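What you see is the complex with one protein chain gone and the rest in place.
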Amino acid sequence: MDKWKDNKAWFLVIPVFLLVAFSAIIPLMTVVNYSLQDIFGPGQRVFVGLEWFEQVLSDTRLHDALWRQLLFSGLVLLIEMPLGILIALIMPQKGLAASISLVLIALPLLIPWNVIGTIWIIFTRPDIGLFGAAINGMGIAFDHTSSPIQAWITLMFMEVWHWTPLVVLLAYAGLRAIPEAYFQAAKIDGASSWATFRYIQLPKMRGVLTIALLLRFMDSFLIYAEPFVLTGGGPGNTTTFLSIYLVKVAVGQFDLGPAAAFSLVYFLIILLFCWMFYQVLQNVGKGEKA
Amino acid sequence: MAKITLDKVAHSYGANPLAPSDYALRLIDNIWQDGGAYALLGPSGCGKTTLLNIISGLLTPSKGRVLFDGKDVTALPPERRNIAQVFQFPVLYDTMSVYDNLAFPLKNRGFNRADIKTRVLEVAAILDLTDSLGKKAAGLTADAKQKISLGRGLVRSDVAAILFDEPLTVIDPHLKWQLRCKLKQVHEHLKLTLLYVTHDQVEALTFADHVIVMYQGEIVQIGTPQELFENPSHKFVGYFIGSPGMNFMPCTLEGNEAVVGDIKIRLNDQTAALGAGARGKLELGIRPLYLEVHDRNVQGSVPARVKSIEDQGSYKIVTAVLGSRNIVRARLAEGKPAPCEHAWLKFPESWIRLFSDERLLKN
Partner (left out) sequence: MRLQKRTFFFMGYLFLLMLPIYWMLNMSLKTNADILSSFTLYPVNITFENYIKIFTDVSWYSGYINSILYVTMNMAISLTTALPAAYAFSRYRFLGDKHMFFWLLTNRMAPAAVFLLPFFQLYSTFGLIDTHIAVALAHCLFNVPLAVWILEGFMSGVPREIDETAFIDGYKFPRFFLTIFLPQIRSGIGVTAFFCFMFSWVELLLARTLTTTNAKPIAATMTRTVSASGLDWGLLAAAGILTIVPGALVIWFVRNNLAKGFAMGRV
């Protein structure tokens, strides 16, 4: 299906363009502006060129936050993608059971992010929370406010609990879109369940899994509210991820210049990763069509 | 090779079928002989795909049994039935090469590499796919993909029957004919039982030795293309086969004549006798091919008013109104002069068919 070539199509796009540009370009300009200047007070600013960028890029605490962030996002993707696909495979596919399952599965996605943090604060407290009490009951002294490992584990539980449903929903939809004939042919060919998954279901889910991967990467890399509410970045700064660090710098230290430079760098890192993921997945698809 | 028997098979997609209309397939009791090429022809929703899936094992019938060579296979899943199925759109393993696609069914059944290779090369040769073996299956044209689908069925030397579910649907028109010829070649070469489902009568009539016409869940007629054309046993067959379909006019019988409105048409003795013995609603049927059109009054013809004339290339179709409201179509052979406003239609006695309650009256 070749598309029609017509530049007048721009008219259809203008509302979106204006809306997003209005929201995006002005802040972007502001951020670029701030990142290149030192602001002492209203009306007192000095152009400092790339000084803030140098400062930001050599900030060891930023490096630490970046590594923590990469580790976190990496773990998130490693756990949530396979788990989400698995759940989508084993859940009821049709009928009322499917509808109810979908609603229940989607519930965690609809909770405001700071409420998620709150839920898990309560849930993990040994005195009033089931999880905390249960762990304590097993003989492990549970206190995520003092133990970095426990803080990380709690965060991972919270994150996986919160966001795997997104992968499940997307994977489920992808599976439902596969025509029945493929499964019929596989049966006739004597294919095992694993072979059916590997040669039919997985390839045909490439589209939705790309969306899932990109969304999960972006959102986990940008994560702020949930970990902030649960651990505040601590104990110490063992769970201070990039966003939390950024806000600390911007708000806590009131240093807009470095914060702006940091934001741009942050944005570019995400852009780079997303672009890479996108290209890889597109090429896998093209390879199939070569 | 298998003889396929359907023993009183009926199927309903609902849980509690009560009336006949709840059944997608009403009573089917039929035997398909070994090595024949059969077409299942009928409009959408007539149950042909249901029937196909019951034979292949993708569907278990609500009632009745399916037998292959006398053995009851009703409970057996598809992979144990030695059948292969080609679907409406190419169903392939996109991530694999053509070779791996063809090898897949054999790999799953545990054949060794050498045997697989021999077999795949054989089948690829039959289907003219040898040059594409190394390529990724996903990048080929639709007709090549359908050949691969067929190939996956052919590689299994124990395959008894190949079932086709409207396989040419996505193929470009100019390639359809080529693919049909290839199918016929395969049939003659390998002598497999082929069952071909379609709603396109041209496909059915050119492909099959025997055509099974289905309508509303029932087999309406089985016969050679010629039998279906000359002696349709049901009004639906008369109407569905042939382009345009058979003409039907309600009539009554008066001695040796059929009376349509106020027009009398002569019948031969045989046909008249059949009509006399009939009980239900009587209709007269004649194929446009046999209905003669004249531009002047000839012996034994009846007048009609010409409504339109369509040029179909090597022949024309004349649409005329007989009497007050009976619309009939007739085929005007090349070269014959076309009537203008009035035509005279002659009904050759040997080609007139009488239908009672939509069923053909015959001896």
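Chains: A and B, in written order; residue numbering restarts at 1 for each.
Simple rule for what comes next: a residue touches a chain if its C-beta (ideal position, glycine included) is under 8 Å from a C-beta of that chain, and two chains touch if they have at least 3 such contacts.
Since we're looking at a predicted model, the values are computed, not measured.
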Report summary line: Here the chain that is not shown touches A
Report summary line: Among listed residues A:L36, A:I135 or A:V208, the absent chain is touched only by A:V208
Query - Among A:L36, A:I135, A:L170 or A:L230, residue touching the chain not depicted - result: A:L170
Query raised in the report: From the list A:V46, A:V115 or A:M276, which touches the chain that is not on show?
Result: A:V115
Query raised in the report: Which residue among A:S23, A:S146, A:S192 or A:N283 touches the omitted chain?
Result: A:S23
**Report entry** Candidate in contact with the missing chain, chosen from A:F123, A:W152, A:Y182 or A:Y199
**Finding:** A:F123
Requested in this report: For the chain that got dropped from the picture, name the residues of chain A it touches.
Outcome: 1, 3-10, 12-13, 15-17, 19-20, 22-24, 26-27, 30-31, 87, 89-92, 94, 98-99, 101-115, 118-120, 122-123, 127-131, 133, 161, 165, 169-170, 172-174, 176-177, 205-208, 210-211, 218, 222, 224-225, 242-243, 246-247, 250, 256, 263, 266-267, 270-271, 274, 281-282, 285
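We adopt the following convention: only the chains that are shown with their structure count from here on.
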Query raised in the report: At what distance in angstrom does the C-alpha mean of chain B lie from that of chain A?
Result: 55
Requested in this report: Note which residues of chain B are touching chain A in the complex, please.
Outcome: 56, 58, 77-79, 83-85, 87-89, 91, 93-96, 104-105, 108-109, 136, 138-139, 149, 152-153
Report task. Write out the stretch or stretches of chain A touching chain B in their complex. Result -> 179, 181-182, 184-185, 187-192, 195, 199-200, 203-204, 287-290
